[in-house]
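One protein chain is absent from this view; the other protein chains keep their places.
To keep things simple, chains are lettered A and B as they appear, and every chain counts its residues starting from 1.
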Amino acid sequence: MFSDAPHFDVRDYLRKEMMPHFLCPGCGHGMALRALLWAIHELNIDRDKLAVVSGIGCAGRLSAYIDANTFHTTHGRPLAYATGLALARPDLHVVVITGDGDCLAIGGNHLIHACRRNLKLTCLMLNNEIYGMTGGQVSPTTSETRLTTTTPHGNSEPNFDACALATAAGAGFVGREVTRHVPKLKELIKAGLQHPGFAFVEVVSDCTEVYGRKNDMGSSAEMVLRQKSEMRPSAYRDSVDEPFRSTDLPTGILAQNNRPEYGAALRAAAAARAAK
Amino acid sequence: MNEQSNVVALNATSEPTAFNAALAEPTNVLIVGVGGQGVILVSKVLASLAQAHGYEVKQSEVHGMAKRGGTVFSHVRFGPRVWSPTIAKGEADVLIALEWAEGLRWLPHLKRDTGVFICDTKRIVPPFACRSRRPGAPMRYATETAEQVAAYVSEAYAIDATKMAEELGNERAANVVLLGALSTVLEFALPEWEKTVTAFVPKKTIAVNSAAFELGRNWIAEAKNEPPSADAAPAAAPVHAPYQPRLEITDAWCKSCEICVKLCPERCLTLNADRIATLVAPEKCTGCRLCEWLCPDFAIRVHLDPEAPAMEAAQ
Partner (left out) sequence: MPTRPSQADIYQTRYGSHGDYPMIVLAPASAREIYDETIRAFDLAELCRTPVILLYDQVIAQSSETVALGGRTSVHATRKWASGPREAYKPYAADADLIPPMPRPGDGYRTHTTGLTHSETGFPSQDPETVTRNLGRLYAKLDKHRDLIDSFEAVRCEDAEVVIVAIGISARAARRAVDACRAEGKKVGLFRPVTLWPFPEVALREATRNAKAILVPELNIGQLRLEIERQLRDRRVEGLHLISGEPITPAQIAAAATKLASEV
């Protein structure tokens, strides 16, 4: 922040005529969007060559605010659209913005198979533990005992660990960060964007209006602060002197491998066939 | 001076110093630094060496805040008979400092007339030295000049041991560079030193530490033949150019979520009568950008305007 270089101005990357955006006051998705655009800025990605594909829900609406090639697709299917786009156009940087419901419930199968294929894509899953736009229904990541409009007596289903799922399914890069740490989130997204295979980044975001309010989680600011107290950065994750926080949310890069990238493998196979 | 010229003798005496512990009075060596630098290793090597030599040794150390980057010091006393484990003010024969300001802090413990001061020029600025987050606020790190130090002690060496160790490929060997320097002012023979250092450093780093030891030892020998230099101590350079923070708030985008108001470390924002975020205490704003980063609505933009010279002078 003390650099002489001009600091990143998020407004340069927004479709300003669309602002202010439609998200509720205090919604964490705005911070996540800033981190994504910041990472894109620092990697100097040409916006003409940037395609952002999003699904349905609050997270799905974010693509419309990005000054790039943007696609607001069907519920749960942004990864399917993005897979087609990335295969047909390997010259594009394809980024998927999806939510916990979009990615893990409606599009759960698209996620695991995208992880399995390891096509070069960056998938940003904004996890606010709720279907916010439709009025606060329980989602696959809603914590147990939480109140939602469809769990009036508290959620009794165990919730998903999306990063564990993506890791098990073979994703090339898996990471998690909270919106509270925008610069760290930016760094994580940058690492994901630079990964040569499928990168899955879970962003722990806040839904203050629909989820926080119903669960007495305090004001927007209190929810943002709570993120810090409940997370576990990678630096401390395996530390022996942090024995009492073992249940906290691990953040940082959680898994990384060098499995072959699907698009390149597919093109190489096609070239080999053509040469015969 | 060697060609790397990253080391400077503050005021070398022509006579090589060597404290002979066989005299009735014990030799007092005070080793100081910051957590993680390896103060304890230096003192262990020295204590073990003196003990092997047949002396009685007493060592006392404080390393409580070591992990938090706090101060660490170790008293090593050896001789035919040693009673107290600690060195009183003005009683240290040698003061080895692994950090510049720590060295200055312990200077009063050194014997004014005969004490030897060997100090790494490495600066580790403690958080308390930059407590004011105001832009352009002066940093309260040690400002003493090399001349002032030279005037205070009889024999002093400012050695950039950290840089020397870095050039050897392992910054953490800086403490052994200083051990090498220390070896020139104590009576023990070189093979004894080498044997003890090898026994104490991790096996994988024996090669680099042997090289570091030799480097420190040779440096002192060369520095004793060099004329003193005045610019040894690092100057307190400003971390950044002075600037004045200015907030640009897009009222139409603000949704009154109050995240900026509640999370501003200086509490200089508030919601105005229209419930729009407003900067009410601009003099407190440090330009940390937390409000800009956390505003979910992109309504805040922090500008760091270059500060006018007049304002700089006022501070």
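By definition in this document, a contact is a pair of C-beta atoms (placed from the backbone, for glycine too) under 8 Å apart; a residue touches a chain by one contact, two chains touch by 3 or more.
Everything numeric here is computed off the predicted structure, so don't read it as measured data.
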Quiz item: The complex has one chain that is not drawn here; which of the drawn chains does it touch?
Solution: A
Quiz item: Which residue among A:T73, A:Q227 or A:T251 touches the omitted chain?
Solution: A:T73
Quiz item: Thinking of the whole complex, not just what is shown, which of A:V10, A:L23, A:L36 or A:A51 touches the missing chain?
Solution: A:A51
Quiz prompt | Sole contact to the chain not displayed, among A:V10, A:L92, A:V138 or A:M231 | solution = A:L92
Self-check item: Sites on chain A contacted by the missing partner chain, in the whole complex
Solution: 15, 18, 47-49, 51, 63-64, 67-74, 85, 89, 91-92
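Keep in mind that, in the parts below, only the chains that are shown with their structure count from here on.
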Exercise. Please compute the C-alpha centroid of chain A, do the same for chain B, then give the distance between them in whole Å.
Key: 42
Exercise. Note which residues of chain B are touching chain A in the complex, please.
Key: 239-241, 252-253, 255-259, 261-263, 287-289, 293-299, 301-302, 304
Quiz prompt | Residue ranges of chain A touching chain B (in the complex, touch as defined) | solution = 1-2, 4, 7, 9-11, 14, 19-21, 23-31, 34, 180, 182-183, 208, 219-222, 224-225
